[in-house]
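Shown here: the complex without one of its protein chains, the others still in place.
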Amino acid sequence: MKILGISAFYHDAAAALTIDGLPVAAVQEERLSRSKNDPAFPLRAITWCLDHAALEPEDLDAVIFYERPALKFDRVLMTLLRGFPQSWRIFPQAMKNMVGEKLWVRGIISAQLGVPAKRIHFTDHHLSHAAAAFLTAPTQQAAILTADGVGEWATLTVGQARKRSGGPAEISLLREVHFPHSLGLFYSAFTAWLGFPVNEGEYKVMGLAAYGTPRFAGEVRHMLHRTRDGAFALDLGYFDHHRAADAAYSHRFVELFGPPRDRFEPIDPTTPQGRHYADVAASAQCVLEEVIVDIATALRRETGLSDLCLGGGVALNGVANARILRASSFERLFVPPAPGDAGCALGAALWADRILFGQPHRDCPDHPFWGPAVVPTDLARLAAEDGLSCERVGEAELMDRLVDAIGRGAIVGWMEGAAEFGPRALGHRSILADPGDAAMRDRINRDIKFRESFRPFAPVVPADHAETFFELPPGGARLGRFMSGVFPVRPEWRDRLRAVTHVDGTARVQMLEAAMAPRLHALLMAYGRRHGLPVLLNTSFNLAGDPIVTSAAEGYSTFRRAGLDLLVAEDLIVRRDPARQDHSLEAMA
Amino acid sequence: MIRHRGRLRRHLIIVGSASGTIVDLVRGLWRSTGGRRWMIPLVVFLCSVGVILTLAAGVEALAPFIYSIF
Partner (left out) sequence: MIRWRAPIDRMVWADPRRRARKLMQFAEVEAQGARDLFRAAEVTPDPHLRRRLFAHARDEVRHAALFRARGLALRRTLADPGPDRALGDGLIPGERGFDRLEVEKESMAALLAFIHLSERAAAHAFAAYGAVLGHDPETRAVIARIARDEEGHMRYSRAELARLAPDQGRRALWIARLRRLWRAYLRLALILADLISRLILTLVYFLLLAPFAWMAKRSARRQAPGWRACVDRSRDGGGGQY
C-alpha cells in the first residue's frame, strides 16, 4: 500500500510516504520552503515525497492526517465557552483559525492533491506520536508515553504496544490527561517568561537550567501538582494558555517570579538577574522531570514491560529522558529522531498501514535519513563559478585532510546523502569542529550560529567508544543514538572535551554506529587515531533563524555566510579562501 | 506531478466537502460520552460562518464585501 502521512497547521508541518509498510521519504516543509518551523500545508514536502517515489497523487491508496480536526475544534470551542466572558478577546481569532481553515482539512487535502475524500483518513494526535515512537523502534513490545503541548484534548497519554515482524501490530493507549493540564504548556509558560519563542526556545530553557539551582521547586510544585490518581494538574491561576491566544503565563506567575525577561537583552548567568532566570529555569526543569519520571515509573510497574517508547515534543527534553532512564527502571528508552509534530506524519502513515489497514508489520530501517539527498555536482558547479578551490578526493585522503584541518581549528560543513527527518543534525547535515577548544564553542556561538553564549554544543562519538568518555546508564547508548539523552562527561575527559561539556559537566551526546552514517563514523575513528579521542563537536548545519540546510546550494550559501573553513559534500571538498572571500566573490554596484 | 488548481477552485472544493466534516462533527458530539449534544446547534451555526469565511478567503480581494453582505 502507498500511504501519505501529513502533519500541518500548528508548527513544523511535514509529509511522509510509506510503501508496503516501509518509509521511503519524509521531510519537514521548512527544509524546502526555507521558513523555520513552517506550519503551512506541506505542499512542497508532499510534492518531493511523491516525486522521490515517482508517484502521482492518484497512485496513493490513502492519505492520513495526523489528528482529528473536528475533535480539536470541540476542544477549542469548549475552552472558549468555559472561559466566557473573559475569552471574548480571543474568540474571533480562534474561530477564524478553526472554522476559516483548520477544520476543513479533508477539503484542503482534496483540493490540493486531487485525492478523493474517501481516501483521506484521520487518526488521534497522540496515537500518531505513539506510532512514530513504537512502529519505528527495534522492539517487539513496549510501554508508551507521549507528552506534548496539546493534541485534540489529550496532552499526555500512556499505553502499551506490541508487534512482530510479519505479524500484526497493536497500540493501545490506556489513559490520558486532558487540556488545559499539560506538561508541554507548563514548560512553554517558562519559555515565554524567559523571553524565548515558544515551540522553539524550549532547548534554551533546558540549557539555561544547568546554570541554576532549583530553589523555586517548591513554588513550581504548587503550579504543577500531582493528582491522587497519579496524574498531574496545573494550577490554572498561574497560566493563560486556556484564556489567551498569545499569552502563556498570568499575572500571578509574574507576581511569583518577577517581571518577564526582556527578550531583546542578553542573559548573563553570572549576574544576579541572570542567576534568577537560571534558577527559575532549573526549578521548572526539576519539577517537569519529577512528574514525568513518576508517571514513567508507575507505567513500568503497571505494564511490567522493560522498554519504553517516548513521543511528543516533551521527548525532546534530553535531560528528562536521561533521568527517566536512570530512575524509572525501564531498561531501554526509544525516542524517534522526530518525536515532535513533524514526526507524526510518519507515525500516522505507519499507523494507517499496520492498524487501520491491518497490514503485517515490517521492521523499519533504524535511521533518520528520509529527506532529499545532496547532489555534489551542484556544489562543484557553484564553487567553480565562484573560483573556489574544489576537489574530488578519495575517502582515505578526504579523512586525512579533514582530520588534519579540524585538529588545526578548522570548522567544517558536512553534507552527506539524504537529509535527516527531525530537528537534529545526526550526521548528514552537520557543522563539525574540534571538541576540545572552548574558544571554538564561543566562536561558533558568536560568529556562526549567532546564539546565546550559555547554550552548549553536542558531541558525536562512535557508539562503541561512548563509555570511555561519558557516564552512561544501562540503555544509554540507545537513547544517544538520535541525540535524545544528556549524560555526564567523565571528569577525566572534561578538560579535553571543553567545547562540548556543559557547565554542569554533561553533554547531549550522539552515539554513532558505523551502519547508520559510515563516513562520519570513519571520520571520527580517523580523528581518534590522530588526536587521541574519536569525538567531534556536532551542531546542525544552519544559521540562527534558518532551517537546517537541505541542498548543496543551501549548504554552499551557509558555508559562505558563516565563514566556515571547509565544506564537504560526499567526496567533494570546497575550501574557503579568506583573502578572496569578501572582495572578489561579492561585487556591489 | 501535483496538478495546481486556482485559488477559487480550491476553496470551492473545500466548501463542497464541508458538509461531510460538519456531519462528522455532529455525529461525534451526538455520540460523545461527555454529554455534548447541547453544543450541536452552536457548532452547526459556527461551521456555517466558517463556510462563508472560507469562501471569502477564496477571493481575498472581495473578502470585505462578502463580509459586508453577510
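Every chain is named by a letter (A and B) in the order it is written, and numbering of its residues begins at 1.
We adopt the following convention: a residue touches a chain if its C-beta (ideal position, glycine included) is under 8 Å from a C-beta of that chain, and two chains touch if they have at least 3 such contacts.
Not measured: the values here are computed from a predicted model.
Asker: I'm checking contacts with the chain that's been left out. Which of A:G21, A:P42 or A:P69 qualifies?
Answerer: A:P69
Asker: Using the document's definition of touch, tell me which of A:D51, A:E200, A:D366 or A:D386 contacts the absent chain.
Answerer: Of these options, the touching residue for the absent chain is A:D386.
Asker: Among A:L22, A:L81 or A:A439, which residue is in contact with the omitted chain in the full complex?
Answerer: In the full complex, the listed residue that touches the missing chain is A:L81.
Asker: List every residue of chain B that touches the chain not included in the displayed model.
Answerer: Residues in contact with the chain left out: 21, 24-25, 27-29, 33-35, 38-39, 42, 45-46, 49, 53, 56, 60-64, 66-68, 70.
Asker: Which positions on chain A touch the chain that was left off?
Answerer: 34, 62, 64, 68-71, 74, 78, 80-82, 84-85, 88, 91-93, 95-96, 105-106, 118, 121-124, 154, 157, 159, 172-178, 181, 227-233, 262-265, 352, 355-356, 385-386, 545-546, 551, 553-554, 556-557, 560-561, 585-589
Methods note: only the chains that are shown with their structure count from here on.
Asker: On a C-alpha centroid basis, what's the spacing between chain A and chain B, in Å?
Answerer: Taking the average C-alpha coordinate of chain A and of chain B, the gap between them is 33 Å.
Asker: Which stretch or stretches of chain A touch chain B in the complex?
Answerer: Chain A reaches chain B through residues 43, 46-47, 50-51, 56-57, 69-71, 73-74, 77-78, 95-96, 98-101, 103-104, 106-108, 110-114, 117.
Asker: What part of chain B is in contact with chain A in the complex they form?
Answerer: So the residues of chain B in touch with chain A come to 1-3, 5, 9-11, 13-18, 20-21, 24-25, 28-29, 32, 36, 39, 42-43, 46-47, 49-51, 53-54, 57.
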